Structure formats: C-alpha cells, structure tokens
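One protein chain is absent from this view; the other protein chains keep their places.
Note that the chains take the letters A and B in the order they are written out, and that residue 1 is the start of every chain.
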Amino acid sequence: MMKRHEITALAGMLVLGLLAPVFIDSPVWMTTLQIFFYYSLLTISYNIVFGYTGLFSFCHVSFGAIGGYTSAILAEKAGLSPFLGLLLGGLAAGLIGIVLGLFILRVRGFYLCLVTWAFGMVVDNVLKTEHKITGGTGGFISPSFFEGPGADLYTYLLGLGLVLLMFAVAALLYHSRWGLYLFSVRDDIDAAETMGVVTRFWKVFGFAFGSAWAGVAGAYYAHFFGLVDPSIAGLDEMGKVCLMVVIGGIGTIYGPLMGAFFVVILSEMIRGWAAEFSLLIFALAMILTVRFVRGGFMEILRTLLPGPRGGRPA
Amino acid sequence: MFLELVIRGTAIGLVYALMGIGLMLLHGVMRIINFAHGEFYMIGGYMAYYSMTLLNLPFYLAIPAAMIITFFLGALVEKLLLSPIHTKKIEKPMDYTLIMTFGLLLFFRQLATLVFGPFFRKPPDYLPADFHILGVKLSGSMVLAGLVSALIVFALAVFIHRTWRGRAWRAITQSNPGARISGVDIGRESWIACGTACALAAAAGAVVAPIFTLSPHVGGPPLAKSYEVLAIGGLGSIAGSVVAGVILGVAETLGAFYISSAYRDAIGFVLMAIFLLFRPQGLFGQKV
Partner (left out) sequence: MRMRAFWLILGLVLTLLLPGGVMAEETIKLGMVTPLSAPGDYKSGQINVQVGELAVEQLNAQGGLLGKKVEMVKADDEGKPAVGVTAIQRMIASEKVSAVVGVWHSSVAVAQGKVVTKMKTPMLLHYTWADEMTADHSDYIWRVGPFNSEIAALMLPYIEKNFKTIAVMYETTAFGTGFADALAKLAEDKGIKTYKIAYPAEATDLEPQLLELKGKDPKPELLVVAAVYQATNLIPKQAFEIGLAPEMKILCAWDWPTYADFWEVLGEKGVGVMYATFESEKLQLSPLGESFKKSFKAKYDYEPPVFAYFLYDEIMILAETIKRINSADPQKIAEALKETKFAGTTGEITFERKDGPVWNQWMGHQLFVKKMTEFKQKGPDAEVVYP
C-alpha cells in the first residue's frame, strides 16, 4: 500500500494544514494557500498522466477548464450544489478524457503532444466563442461553496482535504499493480505488450484518470475563486503546471507537491519586489533544471541525503 | 467573394508555409520538436520594428537584419541547450526537447514582456500602396508578405538542392548514422540548421508585423500554424510545405466565411488532428 514515510507525510501535512489558519491572519495568504491547493491537484494529476504513464499531454489544463466550467454553469444555471459540481466536473473531464484517450491510442511521442495541444486549442476557442453559455473571454462568475461567516475557512479545509485525498490516491497508485502497468506503458510499451499487459487499456486509464482529477481541480478553482475564465486553460498555465512537475521531479510521489509549493509560495513571497520577474525566473529554473538536474528537486534531495526516498524507479 | 477569399488565403498561406518549413528543417536535421518556434517569429518581428524605428533602416534592410540576428540567437540556443541530445546519452531525448523548448517559450515571452514592454507596437507600413490582383484589393503589406515568403522559400529550396550543406542536411534527415559515416559533422550542422530555422521564423514575423501588430504574446498562433502546415504537408518536401501552407490559408479563410468566423483558428487544429490521426505522413511526407 503506502510506505511508512508517506503516511507520516500525509499526517504531517494534515496537521500543518489544520494549524495554518490559526497562525496566518492574512486573507491574502489564505487565498495563496488555496491557489497552491489548486495547482497541487493539477500537478499531482498531471504526474499520473505524464510521470506515471509517460504521456506528454498538452491539454491537461483544458480538462481543468472543462471541469471548472461544467461545475460553474451547472451551479449557476441549474442551481446544482457546488459539491456535486466537483464530482460532475471531474466526471465530465474524465469522460472526455476517455474519448480523447481512445483517439490518441494511435499516436506516440510528439504526435501525442500535438494532438492534445490541438484539442486544448479547440477547447480554448469554444470557450471564447460560445459566450452566451460560457461568458466568453470575460469568464463566468460561479457561486461559492459556502456562504456566511467562516465560509473562507471551510473552503480552505475543503481544498486541504482534496489535496490530501489526491496525494493518498497517487501514492497508493504508485505502489500498486495498477501503477506498475502505467509505468510499463511509459517505459517500454512493446515489452509490456509481450508480457501480456493490455497497454491500450492502461494508456487510456492513465490519461483519463489524471484528466478527471484535473477536472476536479478546475471545479474547486471555480467555486473558491468565484470566477472561471478561459485563461486557466491557456498555454501559460500549462507551462506553469509542467514547470512545477519538472522542478519537483517527474514521476515521483512528492515531486508534484514540492514543485507546486515552491512555485506558488515563492511567487507570492517575491511578489512585492520582483513580481514581473517571477515567471521569467521560473522559466529559467525549468530550463536549467532540465539541462543539468533532470530529476528536479527530488534528485537533488536524493543526492544530498542518504537513505531511502520515494523516488522514480531508476 | 469566393475569389477574394482564395487570394487572401493564398497570401497568408505563403507566410504559414515559411514558418512551417523552418520547423521542418529543425525536425529533419535535429529530430526535435520546438515549442519556441513562435517566439522566434515574435523576436523577428520586434527586431524588424526596432531596426526601423531606432536605426531608421528601410524595410528591405530591416527584414534581413531581423533574420540575421535571430539566426545567431537560434544557433546560440542550440549550442547551449539543445546540443546534449547528440552528444550525451539522454534517456529520453523527446521528453528533454519538449520540456526544454517549452521552457524557452515561457522564458522568451517573459523576457520580451520585460525588455520590449507589454505594449502593442506596429512598424510603419512597408508598402503604403494598395494593389489590385484579379480585381481583389490587397494592401501592399499583404502582397509583400506573400512575395517575400515565396522568395525566401524559393531561395531555401535552391540552397537545399544545390549546395553541399543542403545535401548534407537532406542526408541527415534521411539517415543520421549514414550521414555521419559520410563525414558530416552533426554537431555543426545542427546549430547552423537551427539558426536557419529560427531565421525563417523571424522572416515570417518581420514580414507580417505591420499587418497584425506586435506584442510579446504574438508567437502563439504562428507556432500552431507551423505545426499544422507540418502535419498537413508532411516532412521532407519544401514544395509540399508550400502547398500545405496555401491549403491551410485558403481553408481557414473559406471556413471563416462560410462556416463561422469565430472558429477560424479551430479549423487548422481540426485539420492537423485529422492528419495526425489518419495520415501522419501528411500529403507529401516520407516516413513517419
């Protein structure tokens, strides 16, 4: 199941997460933490698609938008509860992920990249054009999870819960037989075929499962931020997610969280005096990381510190 | 109306072809995918703009200037960041270039925003006159864009087929080890090819700048169009890319008018997806 250090980490994060609102007084930092939750959900789910299954999907954030818009529109126009929206957003993203996954079975490598990118661009185009439904470039205002006093705290706790849940699921998947199938698709799909692994199924599964969780991330964003707009599915956003996963360490268990934490919290900290530079610095970090330290933070840690680590199998 | 659409589509299609060919060069010689291709288009546009406004160069000098500067930039990028894929043993060169060039995309965009400012710029119109072609009125800039693109493509085709270097590149594209054995220095050809590809993108950007205006984010759609041309035309044939570019340009213009103007950009993407899924070698390509 899960290694001992992962369970400890989970517990540790739960405790810290619960303590944080007690000590942090500033609403700006509370919002930042929730943005961190949003990106964590995206990076952990992207790690499953790219890190575990080896599919360099370029439309991951588009699934986030699909989930977000689905949830927001249903909540606003059909009066659906935002909590149900989380579920439905994830489901919508997952279903579309299955369909797209079936399409991309035929393609590999950079063709996969291009097709997913094409899909992402079409989604972007649709969101901006069908403004009567989606609100166009201006976006769509969505209802919050909670109303009244304490609403912000509850929304925060919901986010914390989602992240911990996703982390646990990803860790479990990592150590399970299913995870092994995904890794085999990533590492040597032909060998896996000959060993009897139904690679077609697992390829679609990896893609759709990750995309479904991206949908949940999007739905969470919609209701906590109060607004979904097409920019969340843009290339910049995809870049950020990619960057976070790379900096943290692709295919590892802690990598996505670390990458997201590093980028989000650091951007907030340097916002004051170097805000315009932040994305530049991060892009540079990504380039340098890939050039010199391919494994990201996790590799740095592994080399610096002795002992067992939750890392990508060599 | 139909004729007008076709002519406009052709003019812009030639510019698309120019961009696509640059990418094809990169892929053939270096076997890489490049997400930053659109950024070189953007940089080329800015270089032309500044050549004209700061150095007061006329447009027929500004465009080559932009190309030359970007050539060296592209070469530098190759030498520093992309050369590991032929020298070292990188586990997954595909992943490496995907992430690297993506990082470059972000990096160049942010750098451009900081250096050039987050504002829209427009160089003065290259040819202020209007032209009438087959009864359709086209702006001078548009005509120039089409002509210059065609010219550069033609020059490139001559280069590829007549010079030693061009032959070396074709050799590398067909068989990397084969070319090596024949004495081709892959490392050196790589940076030259990369520089050339970037120069081509820069030319496209420079030529189109007065029509579409410049901003740091202007590189997005051209990147997409380049890949669309590649997917439709296939790898390995310059003429094929020209045809593909024109097909794309005309399809977009016709589709925008007869189907929906709002979904114009989606047309290219759908075409690309169709080709990638059902005919990955494109219309004129060799192997996949």
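Just so it is clear, a residue touches a chain if its C-beta (ideal position, glycine included) is under 8 Å from a C-beta of that chain, and two chains touch if they have at least 3 such contacts.
Note that the coordinates shown come from a computational prediction; the quantities given were computed from them, not determined experimentally.
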Just to verify: which one of B:31, B:122, B:180 or B:279 makes contact with the chain not shown?
B:122
From A:182, A:208, A:232 or A:286, residue that would touch the chain that is not displayed
A:232
Please output the residues of chain A touching the missing chain, sorted low to high.
5-6, 8-9, 12-13, 16, 20, 23-29, 31, 128-129, 131, 136-139, 141, 225-227, 229, 231-232, 254, 258, 261, 265, 269, 301, 305, 309-310
Extract the touching residues of chain B with respect to the undisplayed chain.
1, 4-5, 8, 113, 117-120, 122, 125, 128, 137-139, 142, 212-213, 215-218, 252-253, 256-257, 261-262, 264
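Heads up, the rule we're going with is that only the chains that are shown with their structure count from here on.
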Looking at the complex, which residues from chain A come into contact with chain B?
56, 103, 106-107, 109-111, 113-115, 117-119, 121-122, 125-126, 128-129, 235-236, 239, 242-243, 246, 276-277, 279-280, 282-284, 286-287, 290-291, 294
Of chain B, residues touching chain A in the complex
33, 81, 84, 91, 94-96, 98-100, 102-107, 110-111, 113-114, 220, 224, 227, 231, 260, 262-263, 265-266, 269-270, 272-273, 276-277, 280
